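Some chains have been omitted; the remaining ones sit where they do in the full complex.
Chain IDs A, B, C and D follow the sequence of writing; residue 1 opens each chain.
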Amino acid sequence: MTTRYEQFKAFRENLNTRILGDGDARGTHPDGSTKPGATLVTKRFFGLDTKAYDQGALPARTKEMLGLSASMVLRCDDCIAYHIDQCVELGASDEELFEVFDIALIVGGSIVIPHLRRAVEFLDECRARKMNPQADA
Amino acid sequence: MTTRYEQFKAFRENLNTRILGDGDARGTHPDGSTKPGATLVTKRFFGLDTKAYDQGALPARTKEMLGLSASMVLRCDDCIAYHIDQCVELGASDEELFEVFDIALIVGGSIVIPHLRRAVEFLDECRARKMNPQADA
Amino acid sequence: MTTRYEQFKAFRENLNTRILGDGDARGTHPDGSTKPGATLVTKRFFGLDTKAYDQGALPARTKEMLGLSASMVLRCDDCIAYHIDQCVELGASDEELFEVFDIALIVGGSIVIPHLRRAVEFLDECRARKMNPQADA
Amino acid sequence: MTTRYEQFKAFRENLNTRILGDGDARGTHPDGSTKPGATLVTKRFFGLDTKAYDQGALPARTKEMLGLSASMVLRCDDCIAYHIDQCVELGASDEELFEVFDIALIVGGSIVIPHLRRAVEFLDECRARKMNPQADA
């Protein structure tokens, strides 16, 4: 069975290739024509989006938490999942992440709660995967 | 087959236990450690969220309609489903609920329409369950 | 000195005339041409917006509270002021309105607080005007 | 297998009939009573929503792009799918649509990206259907 984590990763990777990839990687329409990809503006935006989280005056982990807090109040499950995954990779503890959830919940209100539930479920799955790394094989 | 109503109720209950429950109820990670739960801030917020809908100068039913109107313009399907369920429990008629939908649609615009469709589908399911209470057995 | 209440009312009336009014009422550009007004779609939308708050299965006062709750979580000060004014006209008490504020605050979170402050200030001004109706003269 | 395009179209049509249709079309509750439909306000809003995209000073295609840009920054997948379908029907090219995506991405930020991915997937499906019209049979 495919977990939410795996579905999320696979869809994200496939569509990023479709949007950002070169001609062959983007695939073809049924009539054989190559699918057009994103403009230079979109490609550069994706690049900036990655660069913004690089370590600078603030550590990368703090920046991912800032992205998580922003994504929670804007209520985007995929963005929340992405930043939780990054925070876990960069060593954030559950206690720290639950405090990020606090801030998002207080700033954003009860409308954040359904996203908080899915965030906690996703966080548990990230932890389980780190404890069973062979799950990636 | 599990209906949307049942899925919604079960997910909500499981994750609330995971977030708000005591150690044993929260479950364990694959390495045997107990999953950390929410902070006191989050727990208190959930308590306040319940308390806000208690009867006061306004009846509980009116408050649930206010929560429904707010949830519709913020476009959160789970919150909409929750408040519809509460409104039905507290005796709101379909005619009253369609007038709540009016206000949400006019204030929030056509972007609310997809949520309105799912709201009506969920409302019909709530009504069907009340007419067939054995469905809960 | 012009109060916020008076500024709000005057600006709203002037611009509604500019947008919805007939040719002469809309005024002219410096070159003497009549300013174009809104389309039929916009005019009909303004009409629907008024109609949605008419008494139906729900009393007009409840509908104005629903519009207030929606406006607070969407954080539009002018919309909040408009619905507070209507609620006061329709006999809502401060105790009732503070319970509408509760729901908006819990659903929408701390980001609603600055709007809550301005809402309370505006509500106090509405009350003061009702106690001093000659202020309108 | 049902594609996302077909699911989207079928759900939209069924619920629009439920909301806007006459008594018989709306169906009955388990107790035999006819399901109440939407109010006149909601019905008129749906009518206005259609009328707003009619050709006027701006071509219908441009208006659908305006609706697409607005739907992307408000992040409603169903609205995005609807306007992409309309843009394709009205002859918009992929190059034009990727420039609409640019504006939405720059105005709305990275929170738009998950919706952009689903938009591109849906656009590819629309193109494939136009090249295989028998798929509708």
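Please note the rule applied: a residue touches a chain if its C-beta (ideal position, glycine included) is under 8 Å from a C-beta of that chain, and two chains touch if they have at least 3 such contacts.
From a predicted model like this one, the values you see are computed outputs, not experimental measurements.
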Inset, instruction - Tell me how many copies the full complex contains, given that 4 of them appear here. - result: 6
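Keep in mind that, in the parts below, only the chains that are shown with their structure count from here on.
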Legend entry - Whole-Å gap between the CA centroids of chain A and chain C: 40
Legend entry - Junction residues of chain D, two or more chains touched: 39, 41, 45
Legend entry - Contact footprint of chain C on chain D as seen in their complex: 39-41, 44-45, 48, 51-52, 56
Legend entry - Of all residues in chain A, those that touch chain B in their complex: 75, 94-95, 98-99, 101-102, 105-106, 110-111, 113-114, 116-118, 120-121, 124, 127-128, 131-132
Legend entry - List of chain D residues in touch with chain B within their complex: 11-12, 15-16, 18-19, 29-31, 35-39, 41-42, 45-46, 49, 70-71, 74, 76, 78-79
